[in-house]
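The other protein chains are all here in position, but one chain of the complex has been omitted.
By written order: A and B. Residues from 1 in each chain.
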Amino acid sequence: MRLAAFLLRRLLGLVGVLLGMSVLIFGIIHILPGNVAYAILGEFATPAAVAQLEAKLGLNDPLPMQYWRWLSALLQGDFGTSIVMSRPAASLIAEALGRSAVLAALAFGLVAMGGIGLGLYGATHRGRLADKLLTLLQFVLIAVPEFFWAILAVLIFAAWLNLLPATGYAPLSDGVLAWGSHLLLPVLVLASGLVAHVARLTRSSTIEVLDSRYVLTARARGLGERRVLWRHALPNALLPAITVLAIDAGLLIGGIVVVETVFAYPGLGRLLVYAIERHDLPLLQVGMMVVTAIYAVANFIAELLYAVLNPRIRVAGAAA
Amino acid sequence: MTAVARSPLRLPSSLVLGAALLGLIAAAAIVGIWLTPYDPAAFAVRDRLQPPSALHPFGTDEFGRDVLSRVLAGAHLSLAAGFGAMAISLAVGVPLGLLAAFHRGVTEELIMRAVDLLISLPPVLLGLLVLAVTPPSLGKTIAAVGLVYVPILVRLTRAVALGLLQEDFVQAARARGEGAVPILWHEILPNAWPPIIVECGLRVTFAILLGSALSFLGLGPQPPASEWGLMIAEGRDFLRQAPWICLAPGLSLCVLLVTVNLVGEGLRERLDPQLSGRAHA
Partner (left out) sequence: MPDAAMSDVVVDGNVLRVEALSVAYPSRDGWLHAVDGVSLSIAPGTVLGLVGESGSGKSTVVLALLGLLGSSARLRAERLEFDGHDLLREAAALRGRRIGVVFQDSAATLNPALTVGTQVVEPMRVHLGTKRALAWQRGIELLAEMGIPRPAEIMRSYPHQLSGGMKQRVGIAAALASEPDLLLLDEPTTALDVTIEAQILSLLDRLRTMRLEGGRRLAMLLVSHNLGIVDRLCDSVSVLYAGRLVESGTTANVLQRPLHPYSKGLLAALPRVDRQHAGRLAPIPGRLPDLWAPDPGCNFRPRCAFASAGCEQPQRVTGDHHKVRCHRADTIVDIPWPIERATAAAQPRSAVPLVEAADLSIRFDSGGWLQRLLGESAGILAVDRVSLTIHSGEVLGLVGESGCGKSTLGRLLLRLLPALDGTLSFAAEPVRAKPDARFRRQAQVVFQNSDTSLNPRQTVGEILGRAIRWFAIANVEAEVMVEVGRLLDLVRLPRSYARRYPHQLSGGEKQRVGIARALAPRPRFVVCDEAVSALDVSVQAAVLNLLRDLRDQLGVAYLFISHDIGVIAHIADRIAVMYRGTIVEEGLADDVLRPPYHPYTELLLSSVPLIGRQRDTDPPPAARPPAAGGCKFADRCRFRLGPLCDSVPPPLQAAGPGHRIRCHIPLPQLAGQPHWLDRGETT
């Protein structure tokens, strides 16, 4: 019962955030100084052209009406049309989203497994040489920007060693090797900083649990160190990791924008940057909305997972 | 107990090392530009794409500009992006967080829901959104990055302040009949700043990273500025012939980030142990 109420509340929250987001995205684009039509047509556009475009886009209507028109269309599945490419935004986004999803899923899997694994290793080997080396490595990984990693990777593996393609994308139909070789560097670069982030927080949450009274009690009951770690410490230590991974999903989205740009990978991130460069506002609005929605849903899933895995939320009430 | 104050106050080595390096970088950013013989913006077509040499320690770029001079001239931009953004989020986030902590109810609800909203935008996207419509510039990058960290600081400040408001020494001040302002000034702020400073110290690294990433995407200072992210973006086309155009600003950026990270970690080491057991976000 309690879980159901929790779910309902969070679901309402999700809808609220998405609505708020739509207002924010629409608002920032339309309210910030800078005429939308000029932004699209360039600053040397003729007044006539500007007027024509404003009429076409309905820019002379009151903002709330424009917003309502945009939102109701969005809800009916009408994502509008890209101005620059004159194609439905929906199909553009769907194609790009598919390619980004592959990239994100691979990187996220690597972050989750690598980060949690390294974090656990560090926590259980606290103070030893391996732990210190890992800490140092994490320190460096966090402090190096993704785009610089990307440049270095291209320089070393593509320019100097000629092992992998520098940029671009190959569909799976070109063969697994071509597909994979185009994905390898972007995935590694995307995961680099986040692995360090997750490893670091997993390490500290695990150490906190290992120092807890109930782990001491488990040891005092004569349980073996392996059993103490896997059965008593892990279920508690991994709960915070879920929250960290949710935060990192956001950072991953940011990283995708940068990495896709460097590797000329035709995904959603690059589409957004393209839309900004070309002032393709309808495309930008919808693209932003889609990305935000994905992030919001990811957070929702994380909260759900947290609730399901945490008996203190899942199981209610007093038994005695 | 007997453990009281036996050890003299010791500064963590990471803080000392980081602060020294940061001082060096700041000095280089300020005076370095006068020490190099080249104008960072001066074209010299005959000297284009020169590899590193005694004359040009970091080589030259596609317009023959001295890369070292450009790196030195760009240092202040990265520093400004990081610390400026942090200053903005401090100036906005801390008062809002305190307001939310002191005015429970509708005010708090409004602030915290707005924070929830801002925080549900992935950081780079928030920057992209702000910079999408208006022509990019350094000031806007700083503002955009600052905006990203406002919600985090609001949440932290509110949590710390709420924790402190529960403490008995604040209750004692209330029992004396003190109002919000003296309590804020004498009881809350002196105890709230350490966790806030620690958070900022650790966030400056991310602020610099985010600022340079936006610049790299072309949404920061515009050419011919020598912002390091921008320099890397520009040098990408010559990566095979002249990798130093990218490597010089990139490595500089790494050094700066490691330094700032050192300072942040050092601050945490120095300030956190005293705060253990107190409110955390």
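Here is the rule we use: a residue touches a chain if its C-beta (ideal position, glycine included) is under 8 Å from a C-beta of that chain, and two chains touch if they have at least 3 such contacts.
These numbers come from a predicted model, not from an experiment.
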{"item": "Omitted-chain contact residue, chosen from A:Ile116, A:Ala218 or A:Ala241", "value": "A:Ala218"}
{"item": "On subunit A, residues whose C-beta touches the chain left out of the figure", "value": "212-214, 216-224, 227, 231-232, 235-236, 310-312, 315, 317-320"}
{"item": "Subunit B residues touching the omitted chain (full complex)", "value": "1-2, 4-7, 105-106, 109, 167-169, 171-178, 182, 186-187, 190-191, 274"}
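The criterion applied here is as follows: only the chains that are shown with their structure count from here on.
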{"item": "Subunit A partner contacts - residues on subunit B that touch it in the complex", "value": "113, 116-117, 120-125, 128-135, 205, 209-210, 212-213, 216-219, 229, 232-233, 236, 239-240, 243, 246-247, 250, 253-254, 257-258, 261"}
{"item": "Residue ranges of subunit A in contact with subunit B within the complex", "value": "13, 16-17, 20-21, 24-25, 28-29, 32-34, 36, 39, 139-140, 142-148, 151-152, 154-155, 159, 250-251, 253-255, 257-258, 261-262, 272-273, 275-277, 281, 284, 288, 291-292, 295-296, 299"}
